[in-house]
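Removed from the display is one protein chain of the complex; every other protein chain stays in position.
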Amino acid sequence: MLQHLLRRLLLGLFTLVLITITVYGLIRSMPGNPLTLLEGGDPMGIANPGVRTVFYREMEKEMGLDRHWLVGYFNWLGDLARGDLGRSLQDRSPVSAAIGARIGPTFLLSGTSLALAFLLSIPLGIYCGARSGRLPERAISTFLYMLFSLPSFVAALYLLILFSVELKWLPLRGMHSSDEALASMSAAGRSWDLIKHMVLPVACSTYASLAYYVRFIRANLQEAIRQDYIRTARAKGLGEAAVVVKHAFRNTLIPLATLLGLTLAHLMSGSVILERIFNWPGMGLLFFEAIGRRDYPVIMGLTLSFSVLVLLGNLLADLLYALVDPRIRFS
Amino acid sequence: MNALLEVRGLKTYFFAESGVVKAADGVSFAIDRGRTLALVGESGCGKSVTALSILRLVEPPGRIVAGEILFEGRDLASIPEKELRCVRGDRIAMIFQEPMASLNPVYTVEGQIVEAIRVHRRVSRRAARSRAIDLLKRVGIPAAENRADEYPHRFSGGMLQRVMIAMALACEPAVLIADEPTTALDGTTQAQILDLLKELQEESGMAILLITHNLALVAEAAHEIAVMYAGKIVERSSVRELFEHPLHPYTHGLLGSIPRLGAPKGRTLPAITGTVPDPARYPAGCRFHPRCPAKEARCAVDEPLLEEARPDHTVGCLLVEGGVSPMEARG
Partner (left out) sequence: MNETASNSPAAGAAGYWRLVWRRYRKRRLGLAALAVVVFLAILGAAAPLVVGTRPIICRYQGRWYFPCLYYYNPRWENPVFFKDGFRFTYYPRGLAEKDPTSIALWPLVYADPYRRVDVGEWRGAKGDPNRGPPSLRNLLGTDAEGRDVFSRMVHGTRIALLVGFVAVGIAAAIGIVVGGLAGYCGGWVDKILSRLVELVMSVPAIVLILALVAVIERPTIWHLMAVIGCTRWESIARYLRAEFLRLKETDFVAAARALGVPPHRIILRHMLPNALAPVIVSISFGIAGAILLESGLSFLGIGSEPSTPSWGRILNEGFNTLGGERPQWWLVLFPGLAIFTAICAYNLVGDTLQEAMDPRIR
């Protein structure tokens, strides 16, 4: 089993290299670069045009834009090995610091969402699996299916209109209220403020995963209940609840474990849109902003981070799968 | 009336979209303490359904529509589910055909036996565990203390069937229903399992209902035999009597088709012509008549009833006169 994990790790590293080299190559080989974009205005605020040209030429050299892109890539790799992800083009701040500051909020959102989806979907999924075919279950399943087809940004907008604009119960955007307002709050007040800001983003992030999980658990539970060992359990005199939860559901955990790891990737991609809508200061929003201003170091750093997280998620899924299935653990 | 378990007129039907399948259509038999009754027939004749019906383990769309299952002063077909669960695994136990599929792969062997014990007895986990290990030793699992903590996938088919027997015996049941327990095993293992069952029966005096399609097995393992065809029992007697004086033409056919060492070479193995009827559309009159070599006109019209043709030997055939089979009458 260890061997298998090692192989996956190596494959993952290879994938990372491939992704980063592709993105870097594409970025560099397309017409236009951040400097030509900057040319429109004068974001650096340098008044003297002569000085400006010299400055930009220096920047060009520093960014490695004057060399072949492969060289630039290896430079980037070299820097990476030393833990240096480069500096943002916009404000020259280190990329790693920028990403580091944004990881927390993104994890807060994704983590809460994942935990909620998992916790809520288990009882719901078991109910739908065990009572499948009956009217209340069919209604729930159809409703969840429709929910699944509702894009998160549409739901976000609808919820925003209802709760923020019309009812004014919840704040419109951001992770917390303005700094002055925060300063006057107690610790409890600040937590409550955070929760109020989290309600809508977490809700939008969770419902799609929830719908998918419930369907997944339901299908797998129905499959498990068809197995012979369920008949044996009943023949032993076990009650229906014990049969469903102890025997059928325990076997459903096996595919569910893999799902957990894979959902991480999904949450990552969802975070871009949701963070934009709610102005949530996370990695997704940073990515979106960086794309808008073609801030290549930041884009590269974030692409790497996303891919690493997805890789870790897949590894986690593999690990969980082995842990939960004794046939893999002891073979 | 000292039969331990008596089944009277059991009818188990399946209600499918395409029609009603009368899997068991008026089955009656009784088993005494310390005796083994073999229920024999081709696949599709309804013997497994009969066995499952005793503990009401038949899944929808099938259900028991008529009949009584008398055991320890109660009719198992009509008692409430809660009461039935006290019978399952405790007073009547069941083992199945595919041991690998009939045990839950995510729990240890010891765990599943302990579960069988603790569902019916108030004992500590330690006491249950030690009993489980004793049971494993009794059924012949070597190094029982160590192997008890292993998972089912680490056992061979024969070993697993022993585990299932151990699990079935956990609460010292009065009746053991064995549904094709050796069909999935190789020849040597088959013999071992049957010997084990015989030993256990002699020790405890439990009754065994053995479901099988293998007549040769029956000669070794059973005291009485009931032959089933198309949902009905067509002949019933002690094993010896049946082999010496088969009455029903179907039984003749079954016995004739057993390959025998020392039979003259160059002769084709006699087989019964035709195929088993579709359980949704049984033929009118005697259900065997389309395939019967001795049939007469009235066989297509009148349904035969089980009648005692010889001492302790009932048969359901219109053409049996004076204890003589129509097959012998033809010569």
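In order of appearance the chains are A and B, and numbering begins at 1 in each one.
Here is the rule we use: a residue touches a chain if its C-beta (ideal position, glycine included) is under 8 Å from a C-beta of that chain, and two chains touch if they have at least 3 such contacts.
The structure presented is a predicted model; accordingly, all values stated were derived computationally and were not measured.
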item: Omitted chain - touching chains that are shown; value: A
item: Options A:Leu85, A:Ile99, A:Val244 or A:Val272, residue touching the unrepresented chain; value: A:Val272
item: Options A:Leu2, A:Ala81, A:Leu135 or A:Val165, residue touching the unrepresented chain; value: A:Val165
item: Which of A:Tyr145, A:Trp169 or A:Trp192 contacts the chain that the document leaves out; value: A:Tyr145
item: Contact partner of the left-out chain, one of A:Ile126, A:Val244, A:Ile299 or A:Leu320; value: A:Ile299
item: Missing-chain contacts mapped onto subunit A; value: 11-12, 15, 18-19, 23, 26-27, 30-32, 142, 145-146, 148-151, 153-154, 157-158, 160-161, 164-165, 172-173, 265-266, 268-270, 272-273, 276-277, 287-288, 291, 294, 299, 302-303, 306-307, 310-311, 314
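Here, only the chains that are shown with their structure count from here on.
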item: Averaged-CA centre spacing for the pair subunit B and subunit A, given as whole angstrom; value: 56
item: List of subunit B residues in touch with subunit A within their complex; value: 55, 57, 85-90, 93-94, 96, 98, 101-107, 115-116, 119-120, 150-151, 153-154, 164, 167
item: Residues on subunit A engaged by subunit B in the complex (per definition of touch); value: 227-229, 231-239, 247, 250-251, 254, 324-327, 330-331
